[in-house]
Structures are given as C-alpha cells and as structure tokens.
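Okay, structure first, notes after.
A single protein chain has been omitted; all remaining protein chains appear in their positions.
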Amino acid sequence: MTAVLEVRDLRVWYGTARGSVRAVDRVSLQIDAGSVLGLVGESGSGKSTLGRGILGLLPDGARADGEVLYKGRNLVGMSQRELRRMRGPELGLIFQEPMTRLNPLLRIEDHFKETLEQHESKLTDKEIRRRSLDTLGRMGIPPTRFRQYPHEFSGGMRQRIMIALALVLRPSLLVADEPTTSLDVIVEAQILRILADLKENFDTALLLITHNLGIVAEACDRVAVMYAGQISEEGPARDVFADPKHPYTRELLRSTISLDTTELHSIPGAPPNLISPPSGCRFHPRCPDVMRVCPAKDPIETQPDPDRRVLCWLHGPETEIPDGWTAPAERARIAVAEEA
Amino acid sequence: MATAAVRLQRRTVGIRRALAPIAEARGMARTMLWVGTGLTLVFVLLAIFAPILSPYGFDQYQSGGHRFAQLAHPSHSHLFGTTVQSTDVLSRIVWGAQTELEVVGLALAFGLVIGVPLGLVSGYFGGALDRGTVLFMDAMFAFPPLLLAIVIAFLLGGSVNSGVLVAALAITITYVPQYFRVVRNHVISVREEPYVEAARALGAKPFTILRRYVFFNVVQNVPVIATLNAADAVLTLTALGFLGYGVQPSQGAEWGYDVSRAVSDAASGIWWTGLFPGLAIVLLVTGLTLLGEGLNETINPVLRRRTIARVDFGAPSLEPPSEILEP
Partner (left out) sequence: MGTQSSSLKRYALTRLALVVPMVFILLTLVFLLMRVAPGNPVSAALGGHAPPAVIKAISHQLGYDKPVYVQYGHYLGQIVRGNFGTTISDRRSVGSIILVNGAATLELTFFAMIIAIIVGMLVGLVSGRFRDSPLDTGGRLFGIVVYATPVFFLGLLAQLVFGTWLNWLPTSDQASPITQALMKTHTNIFFLDAIIDGNWSAFWDIVKHLILPATTLGIVYGGVFIRLIRVNVIRTLKEDYIEAARARGINERSVVYHHAFRNALVPVITVVGLQLALLLGGAILTETTFNWPGLGHELYVYLQNRDYAAVQGIVVVFALVVVAASIVIDFANAFIDPRVRY
C-alpha cells in the first residue's frame, strides 16, 4: 500500500516564558491510503498537537521542524496560503467538541456552500446542493434539515455534520481528534461506525486520536502509542494489544477497565513536565522495568517484528548498552526526586 | 489571639494571590496599569497638597490689594492665565482636583454600600424580592444616567447645602443599578457552584455562606468596575458642573463649570480658560480608565494573553543527572 502521509522526525515546540514546551519531539509515523491509524496516549502527551501540526494549525508561538510528507510534498515550511488550499480538499480535521464548532449564525447550508465555493469554484449552486445533501445523507442527516441552524441539532448530529463538512471535499487524509469524547456511548458507537466505514465509502486515510484503547481495538488497523511527545510503540493494533512490547503500553492496557476487571490498576506518577522532560527514556521515572541505562541514554528505536517498532532499552540494541547497565535501577528514589 | 493571627495571615495570602496577576502583567496591560496609576496619582497628590501647591485660592481674584487682570494670557505670574472673574486658571485646576476626587470618592462609597449588599441579597435569595428589585433597577436603567443625575441634583439642590454631597448623591443614584446588576448576576452563577452547594449541604447559615463564600468571590470584580465607574463619575460630575448643578461656584472649583464659562470666551478666541480645565478632565479620566482597563486585562482571563517566547530547536539537549551517570 502507498503512504498518504509520512511524518519524519517532526518536532513541535511551544515557546513560553518558562521555556519551550516539547509537545512533539522527534516523531515519525506513516499512514497508508484507506487505513486507520490510532494514536493513543494520556492527556498532555502531545497527540492533539501532533494532529494539528500535520495540518499546520498551530497557535502563535508554536514552531514545527522536521518533515510532514503528504503525497511526497513537505507541509512543514509550506506557505500559509498553500497550506490553506490543501486544508479541506486534501487534509480534513474533526474536533473533540462538536457543539461549538459550527458558526451559530449560519445555516448548515451556508457552511457547506462556503466550504465548497472556496475550494471548487466551478461548482454550480445545484451541484453544491446535491453534493452536500449526498454527504449529509450518508451521515444520516435528512435533506429537510439542510436549512436549519446549528442550535437545532444535538451533539451527535453536529458531529456528523462536522464529519460531512470534512468529507464533502473528499480529503485523502482525515485527522479525528477525540471525535467521540464528549458524546454519549450510543452516539459514540454510531460515529465510530461512520469513521470505520470511511475507507469503503470514501477511501480516506484516518488518523484517529483518542485516549480510549477500546476505540482503537474496535476501529483501527494500526496503533501508535504516544508518551511525553514521543511515539513509544507502533504496530498493527491486534499485535500490539496481544503482545505489548513497551512497558508503558503494557501498563496502559492493564489500566483499562473491562467486564473481567477484578481490581483497578493505575500507573504511578504523573505525565512529565514537557519543558524539562526526564533524561534518557521519558517514561523511566514511572517504569516498573527501569534499568540503569534508561535515565542515562536516550533509547534507540528498534524493530522487534518486521512491521513493529518500539522505543525502549528492553529491546536493545544491546550493542549500545554499556556492560552491566541492564541492572534494575531504584525507581522509587528517582520518582521521589522527580516530584520534588 | 492565635486564631486572629491565622486569620490575618490567611487574609494577606489571599490579597497577595489576588495581586499576583498584577505583578505578572506584561506588555500593553502593564503599560496601561503604570500610566493609569501614574496619572491618577498625580491628581490625588494635587488634591491632597492643594493648599501647598496652588499659587492662589480657587476664588481669589486679587493678591496684596492688587486685583488680577481679567482674561490675562498665560504668563509668568499666571501660568495658565486668568478668567473673566480674574481668578487664576491654574489654581482652579489644582483645587478642582480636590473637588473631583472628594465627590467621586463619596459617590463610589455610597454606590458600593448600597448596590453590593442589595445585589448579594437579591441574587442569593431570589424569589419575589429579587424579581421586584430587578424590575425596579431595570426601570432606573431606562433613564439616561446623566438625566437622572441632573434631576436628582436639581431636586436636592434646594434642600442640601453641600454641593459636594448633592453631586455625590446624584452620581450614586446612577451607579447603584450597575453595581446591583453586576453583583446580582455574579451571585446567581456562584450560588450554584459546587463549593457553595457543599457549604449549604453542611448546614451553613445563609448569611455565613453569603459572607464567607459568595462575597469574596464576587468582590473580585468590584475593583475593575469601581475604577471604570470612577472615570465615568468624573465625567458625570463635570457634566453636572457644566450645566450649573452640583458644586456651586462659591463652594469650590469644578472643572466642568469652568469649561461652561469658557464657551462664551471661545467666540473671542480665548482658549486658555477652557483648554486647561478640559485637559485636566481628559487626563484624570484617561488615568482612571487606563487603570481600570489594565486591571481588567490582567484579572479577566478572557482578555489575558499568554506570554510567548521564541522556540529554539538548537537548545542544548538534556543533560542526564550526573549521579546516575557514574557506573
């Protein structure tokens, strides 16, 4: 399969008075046409920044560095004008909170009209209407509601309108940033169904950002686990869940609640401060398997299986670990130091 | 003893926390705060030290048996010139600062004392009392504030002798509905906050809740409104003075009154009798407004702006702690 998007060594840092926040720090990933990549992590791990960084939608004071190759073209450093033209017809974005994402003073019709007119100026009013209604119809919004205002719709319906608004331009890549977090469970299932069917209906590649591992298991082909601005593990969703290689992934999976959960598990400690993250492996202060090498040297990415990668000293490369540094380190001491 | 000390300490911590955003204010907000404070301070000092700073009395038209010239150009002996009554324009401005601040201070105090408790009680207890008060205050809002102030000053002018008091009361009446509305609406939103619910659930008495939980939360808005209203009050006072109400010419110097006397001078090209008192008004109101806006911008999170620093990707990479490095 061909890659729609290839991110290479991407960094997105925010400048603040107290120093740079390394929200995304040397991240690489790839999404193939018609496939779904899940991006999971705790809040504050940089997953939303990564999603927005791909589209170049960053707040003032943020800077990106590295490569975001969309169909071979690097989006980093592209002019705002060119980027704007690509947003919509090439790259779509769906947000977490659908209630406030539609302009309250404009009808649903106006939103579609504006979007289509800006990107496909040759369309007639009739074609605009036909295409909008067709896309909305596939999301389960009847044509009778086309001329209504946003406040006349429920949250789930608004999210479907947002998805339709993104898909009406037929983008090759859709980034969905926690699209179901603010919705109730039944609506969540409907939205996930729609997203999972994207490849059949629209042949769109999807980057699904979520903190919910259940959603990944259900809807994603591959999964990338993000911790403190870095990808700690990436691979086919089924394999990663069956056999997690990174201690963080393992702990994360143990923390999820399911029907056969008998006792609640949580990862001790808190996600690190991204202005001055821990040295070496960023997870080492919370890692149950921490070794002496972990705080001392940045981990190197390895491939335990041909289509999996992991960023952890447990998987080598052994040639890079000095003799005797695989001995366990005292986690408690480090954790206390970190909190102080 | 000990509890009093603890309470005092708690209070100073609270004040320090409340003032923290002011110390952290940057950029435009900081400039506005400083310039506003500076300008306001100048007038406060003028008012306090008027007897020392002012060359003459506010209604003095002669010195040492020698009568001042009428409508004299600004000169060495009269820096800002003299008026048609031979009074010294500069002296009237200095003494005027005293009048303005006295009236505005009184009006603010009256307005707060009446409006804030009314808003607290009305908003917290709700019901018929609240509906009635709101309707009444809304009716007050329908009057142009200046019109209301004029009518009150006109009505009180006959029975109250102190012009300062008349003006202060006239201004108070126009601001009570504002304090009332702001405080009431805030109380209504705070009333449903979980911590107030919790206090109620624990059996705290209504007035305890009002005093300890609601009041301190609500009064945070008051400095901003009070400062901005002070600016507005100066404008109302000078407008009253311009129309001949409030402080009477025999009782004190008032800038608005001075400008009204200067309107007839303007036709003959005499500019100093109007320009200087007018500028005094503009500067004092600008000072108070900058102070209020600066406060608003530092306290109000909607307007506050994150400080942004430049990102440097070339920054030195992280040094591992040396103690762990030693094998």
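Worth pointing out:
We just call them A and B in the order they show up, numbering each chain from 1.
As a convention for this text, a contact is a pair of C-beta atoms (placed from the backbone, for glycine too) under 8 Å apart; a residue touches a chain by one contact, two chains touch by 3 or more.
The model shown is predicted, which means the values in this text are computed figures rather than measured ones.
Set against the missing chain, the residues B:L33, B:L46, B:V116 or B:I150 yield one that touches it, B:I150. Checked against the hidden chain, the listed residues B:I48, B:A198 or B:V263 yield one contact partner: B:V263.
From the options A:A64, A:M86, A:M157 or A:A329, the residue with contact to the chain not on display is A:M86. When the missing chain is restored to the complex, the residue among B:I52, B:A128, B:A142 or B:L202 that touches it is B:A142. Contacts to the hidden chain, counted on chain B, fall at residues 27-28, 135-136, 138-147, 150-152, 154-155, 158-159, 231, 235, 238-239, 242-244, 256, 259-260, 262-263, 266-269, 271, 274-275, 278, 281-283, 285-286, 289-290, 293, 302-303, 305.
Within chain A, the residues in touch with the undisplayed chain are 55, 57, 84-89, 92-93, 95, 97, 100-105, 114-115, 118-119, 149, 151, 162, 165-166, 169.
Throughout what follows, only the chains that are shown with their structure count from here on.
If you average the CA atoms of chain A and of chain B, the two centres end up 50 Å from each other.
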